[in-house]
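Got a structure here, written out as structure tokens. Questions coming.
The complex appears here minus one protein chain, its other protein chains still in place.
Think of it as A, B, C and D in the order they're written, each chain with its own count starting at 1.
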Amino acid sequence: MGLSAYLLLSAGLFALGVYGLVTRKNAVGVLASVELMANAVNLNLVAFSRFIGGHVGQVFALFAIALTVAEVVVGLALVIILYRARGDVRLELMSELKG
Amino acid sequence: MLPMDWARLALFLPLATALLFIIIPPLRRSGLVAGVFSVLTAFTSLIAAVVLLNQVLGGARALGREVISWLPHSSLVPGPLANGVIQVGLQLDGISVSMLVIVTLVAFCVQLFSLGYMADEPKHDFGRYFTWQSLFLFAMNTLVLAPNLLQAFLGWELVGLVSYLLIGYWWRKPSAARAAVKAFWITKLADMGLVAGLIVLFLSTGSFEWTQTVAVATPVTLLLFLAVMGKSAQFPLHIWLPDAMEGPTPVSALLHAATMVAAGVYLVVRAHPLFAQAPDTQLVMAYVGGFTALFAAVVAVVQTDIKKVLAYSTCSQLGYMVCALGAGSQVGGFFHLTTHAFFKALLFLAAGSIIHGVHSNELKHMGGLFGKMKVTSVAFIVGALALAGVPGLAGFFSKDLILEEVAHKGLWGPLGALLVAAFLTAFYMGRVVFVALFGKPSKEAEAAHESGPSMLAPLVLLSVLAIAAGYFGATLSGLYGEPVHFHLSPVGIAATVLGLSGLGLAYFMFGAPQGGSSLRAAFAPVGRLAASGAVDKTFAWAYRKVLTGLADGIGWFDRYVIDGLMNGIAYGTLEAGSRLRPIQTGRVGDYVYVVVAAMVLMGLYGAFWR
Amino acid sequence: MSAFIDSHLLSIIVAAPFLAALLLLIVDDDARLTIRWVSLLGSLVSLAGSIHLASRYDMRGGLQFVERYPLVPAFGIELSLAADGWGVSLLLLTGIIITTGVLASWTVTTRSREFFIMLLVLVAGVFGVFVSQDLFIFFLFYEIAVLPMYLLIGIWGSRGKVEAKGPFAFVWKRFDIGGREYAAMKLTLMLLVGSAAILIVIFAMYYSAGGKSFDLGVLGAARYPRQMQLWAFPLLWFGFGALAGVFPFHTWSPDGHAAAPTAVSMLHAGVLMKLGAFGVIRIGMLLLPDGAAYWAPWVGGVAVINVLYGALSAMSQKDLKYVIAYSSVSHMGVVMLGAATLTVDGWNGAVYQMFAHGMMTGLFFALVGLVYERAHTRWVPSMGGFAAKMPGVAAFFVLAGLSSLGLPGLAGFVAEFLVFLGAWQSKHWWWALPGIVGAWVTAVYVLRAAKQIFFGEGPAAEYHDLKDARRTEWGALWALGACLIIFGSFPRLILDFIHLATNEYLPRVANALQLAQLP
Amino acid sequence: MLAQVAFGIVALALLGSASRVVTARNLVHTVLWLGLTLAVTAVAYILLNANFLAAIQIILYTGGVLTLMLFGVMLTHRDEGFVAVQNPSGRFVAGGILALAVFAMLAGAILRTPSLPATPAPPVTTEALGSAFLTEHVLAFEVLSLLLLVAALGAIVLARRKDAGEEGESQGAVLPERKALPTRQPKAEALPVAARTSGGEA
Partner (left out) sequence: MPTLEDLRPLIIDLLLLSAALLVFAVDLGLPHGRKRGLGFLTALLLAGLFAVTFFVDVDGPAFSGAYLGTPWVMLFKRVALAAGALAALGAVDHVDRHFPNRQGEFYLLLLFSLMGMTLLPGARDLILFVVCFELMGLPLAMMAAYAKADDKTRVHRHAAEAGLKLYLVSAASTAITLFGLSFVYGLSGTTSLSGIAQAPMTPLLAVGMMLTLAGMAFKVGAVPFHLWVPDTYTGAPTPFVAFLSVGPKATGFAALAAVILVAFKGNQAQLGALVLLFVVASIVVGNLMALPQRDVKRMLAFSGVAQIGYMMMGLLTGTQLGLGMLLFYVAGYVVTNMGAFLVLEAIAPDRTGVTLDDLNGLWKRSPWLGLAMLLFVLSLAGIPFVVGFWAKLYVFMAVYEAGQGWLVLFGALMAIVSLWYYLQIARAVYMGEVKAGPVAVRPALAAAIGLCLFGVVAMGAWPAPFVESATAAASSFLGPR
């Protein structure tokens, strides 16, 4: 299988993540979608490092994974805060600041 | 003292007085003191003038001139005005000196008269009155002694200003305030011609000199004449003069009869070399003058206000002078100016004395005053006869000279007008005399009494001049270097006959116990015409409808269209801001959506940018 | 000491008001008298300095009293001051106006400290503009002179009434038209739009002249490409013209002047509007001669519109301050007209008109302020017979009016006459006619206003606290009135200075004019 | 041949599970599907000879993240949490269009790009990976550790439920919950709030 196949695959993954990102209403759901996108990134990196050689890609992928994890941690903390504040985590309700 | 020093004295002493009154309010408010002070000033300048006249008559025809540069001026284009200055100064010669004498003399008489006439005024107003009187003397002398047209213009405008101030002396009276403004507007309207004329003259010749040859004589002189029409109340710009009678009577005597209104004539006399180059202009002047003389005389016939009668008569006489100048005889014009200055001032002062006596301007409030105020009446009669052109008195000589010149030029139209005017003049003066002095006394007239000496003295002095002035014609003409010998001409005789018949008719109608009412009826249409004030109405319409309407239109346009446009732009911007607000929905989903969408677009841009 | 003064004269003149303002920062807000005296002192120093300058100015002309301090060497910006003939005369004007302005606003009680601070900062800017020889500094001072207006009008202003009418009536929904804050905002924004245009041209000149220095001498020596001049000059004309009240960008002026407090109107109409005209001549025409030669007919044409349009608009106004404000628009038209003639007489007249109109309109606004303060209305039709209670004010009002309608012997006449002379010499002789007519229309509305306000019966009962001018106000009125008469009777006192600079500067433009006339 | 088949399977599984992640109505299911996706990704890594990464992926992600998110779901769990709020279908359409656009854009770029290598390069050894961490990327590595530290720290501080000595905090945590409790039509409750405090009308 060529590189482009993998790239297309991760592109699809990314697109799905985008879909979730904009359709999900629940904060956790959104986080999950972001995870998908991050996952697509990693798949990209690994695929590249496989086909163009060198370890940089995998290193990058590892860093990316770590970053994503850190993000999830923070994100969940914020979701909890929101829940405490409003007793609800549905995002479309969170629109008091606007205009 | 050198002539120049006398001249400076005559010029600046009144100014100094006026400034003193302005700067030191206590002096101004001191009333009588200020008055006397001002009179003495006028007297001093009179002395100076007489001294100068004496020297002129002594043979020194031109006592010389001195100028200082007033404005720097230069132009990059080479030519007459490559580099130079605009000058002001003093010029002493026969014309200016003799005019100076007339001005100072009449001014002195009037101020002296005013001491008594204005005695009842509150102190500070009294002081203000004499402040303006002194200022007038300065302004008029500036005009008279002007070495060039520019300074003449300066004085010209200043006398206009003083006229505005003095007409509005009783500013609490709305009519007075309005009359003052009206006078200023009309004269200023005419003065636009003077400004334009000056500019054209200056840029074509490079100087403002009185005597020079100019290529564009006709337009220049026409423009100047426009100003003359305004200042000397020629039809149709005469309308301000009758209203100007709102001012105190001595003011009318000085400004609006003797001197200021004559400034126009004086200007033309001075600038004769210019006008001589423009025969077309002179023709126009002749006809305008002639018509004005006739028209004003006709209107004067039906006036019931004694001052109005005199005012229209002034218009008419100025018409005579202008016509004379149109006929190219500045001697005639200037001679009549002189005599007219004396007898018309006399008439006004006498009228003032009468008004002082009966506290009214209306002829019907007078009558039978001859018995009560002898001196005044005599003075008035002398003036009236002089004006009517009765042989032997001043008016006779000057009028005769004018008619002769006009006839000599073959200007038959104006000549006819002048002859009719001569008849009418005699008629309306006779009317006033017979009604006011010999008519049936009205109840106001019962209480009338003779005025005090300070008022009578000027009357006497002026009466003498009104009688005698006519005999100095030769001398006067000698002063311009073109002597005229007087002889009785057929037109002169005709005019005399007409004048006498006019007096007779007046006696028959108003003096005789049984007046011919049928003849009175004959003048009814004239009365209606005069009462309708057609010219006045035309001007009022032009002001109200045309000028004000245009102004209001433009004002509206500026406020609501031009300014509205600016506001509209600002409004649009703010509106845009408000309209944009909804895109900030506050829903994070939408924000993310936008972010990703923008990313897609950027990606497409990247994928296809080459 | 005197050596120091002579070598730093200009910076003293410019800095004195500014230092006074700084001093006021530490003065207690309630010490009203101290505040006033400090500000009066500051302005007096500048006035004295200007007089000293005039007395010491060498009549051989040229730039004198030069001072240079580098400001931003990286871009060749340096604080360089020097006085030419125009500068001398306009400095005198500014000194007189600010001094009388302080005297006239002696009675300002609300927040007087901030008021005088703003006033002095503003006037420091004005002084700076007239003497700065570095285009950038020029612009800087220009902005400083324009901006304090916002607060000055917004805080101490008053409101006129303009009812909602016309095709743009809908804007009344958003704006409080006639309100002081509206006026202040409008003035600031419109003038700054002008500044934006100016900025571009400044950059254009700077880079086209080599991008080394903003010095006016350097920029003036550079030959700019004709194309550049052709687009740059109109921008400058618009930019500065907005402040000079050039049609149709004048509409800030009536609202602004009407809303502004007395001293501010005096300064703004008396001096600030001159900055605009000065900028058009000093920067626009001298640095962009080709552009000036090409666009002169348009500038003059618009100026002619200004003269008549302003006069007629003034005639239609009922609010006294609006009358005077529109008359300023009309008279600034005379200035621009003189500038557009590109003749010696025209330019002399233009600058002299700046001077004369400054005095005159200063006097006018001082009087209007007095009347408004005592009568609590500016609505002319409701007034009448005030002369009974305030004869002095009436007299000075008439005096100012006479000067504005160009009565000989008063300053206004000299200026207008010279401008008309110049106009007649220019390629468009007919320009003089609207000017002359405009002078007559001025006579109509000014005297009508005077008659309506001061003469006739009255005053009506509701005007109970009418009274004549008071201590310091007399000072202001007499000073300005005397100036009108003196400089009207002896114009050479100022005109000689102006004439020097004009003769020095005009040839640059005139050469371009000759070139422009070549086929 | 085998590789193709394997890739096909992985791809299908990946996309399938991912699509469930973004469409599942029940949050818990969402998270579980996410876990599956990540796991399948690990398989893909193995196909790409990145075994170490695959291991990390399984341990760190499928372990850590999954647990975390489940915690999150539980903590913020609500009765109506499982019942998805009625959703304007327009949103799904818009989302679909956007996702398609994204994919089209990326795919277009990928397909228009020549010279994408079709043959794998020699695989990377884990040692090389490790040494890279400690040599050329040591700085980034250190910074990363700081990042993780700050993330943990911040998360703890924020999520700490009770904060001794801070008045108001405790009810602050509870009160709004009670206030907002019965929300069949949540908008009804949310709107006035929005009206009260939204960023100011002109």
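Here is the rule we use: a contact is a pair of C-beta atoms (placed from the backbone, for glycine too) under 8 Å apart; a residue touches a chain by one contact, two chains touch by 3 or more.
Since this is a predicted model, take the numbers as computed values, not measurements.
Judged over the whole assembly, touch between the missing chain and the shown ones holds for A, B, C, D.
Screening C:23, C:66, C:192 or C:433 against the full complex identifies C:192 as the residue touching the chain left out. Where subunit A meets the missing chain, the touching residues are 7, 14, 17, 21, 27, 30-31, 34, 37-38, 40-41, 44-45, 47-48, 52, 54, 56-57, 59-60, 63-64, 67, 70-71, 74-75, 77-79, 81-82, 84-86, 91, 94, 96-98. Seen across the whole complex, the unshown chain contacts subunit B at 570, 573-574, 576-578, 580-581, 584, 586, 588, 590-592, 594-596, 598-599, 602-603, 605-610. Where subunit C meets the omitted chain, the residues involved are 71-75, 114, 140, 143-144, 147, 150-151, 154-155, 181, 185, 188-189, 192-193, 195-197, 199-200, 203-204, 206-207, 211.
Keep in mind that, in the parts below, only the chains that are shown with their structure count from here on.
Every chain gets a centre from its CA atoms, and the centre nearest the mean of all protein CA atoms is that of C. Taking each chain's centre as the average of its CA atoms, subunit B and subunit C sit 36 Å apart. For this pair, subunit C with subunit D, the centres built from the Cα atoms lie 67 Å apart.
Along subunit A, residues 18, 22-25, 92, 95-99 each make contact with two or more other chains.
Shared contact sites, meaning residues of subunit B that touch two or more other chains, fall at 574, 584, 586, 589, 593, 596. If you sketch which chains touch which, the pattern fits none of the simple shapes: not an open path, not a single ring, not a star, and not all-to-all.
Every residue of subunit D that touches subunit A in the complex is listed here, in rising order: 3-4, 7, 11, 14-15, 18-19, 21-23, 27, 30-31, 34, 37-38, 41, 44-45, 48-50, 52-53, 56-57, 60-61, 64-65, 68-69, 71-73, 75-76, 78, 81, 84-85, 87, 91-92, 94-96, 98-100, 102-103, 106-107, 110-111, 113, 116-124, 128-129, 132-133, 137, 140, 144, 147-148, 151-152, 154-156, 158-159, 161, 172-173, 176-181, 183, 186-187, 190, 193-194, 196-201. For subunit A in complex with subunit D, the residues that touch the partner chain are 1-9, 11-20, 22-29, 31-33, 35-36, 39, 42-43, 46-47, 49-56, 58-59, 61-63, 65-74, 76-90, 92-93, 95-99.
The residues of subunit C lying in touch with subunit B in their complex are 162, 165-171, 174-175, 177, 186, 189-190, 247-248, 251-252, 255, 309, 312-313, 315-317, 343-345, 348, 385, 387-388, 402, 405, 407-409, 413-414, 417-418, 420-421, 424-425, 432-433, 436-437, 439-441, 443-445, 447-448, 451, 454-457, 491-492, 495-496, 499, 503, 506-507, 510.
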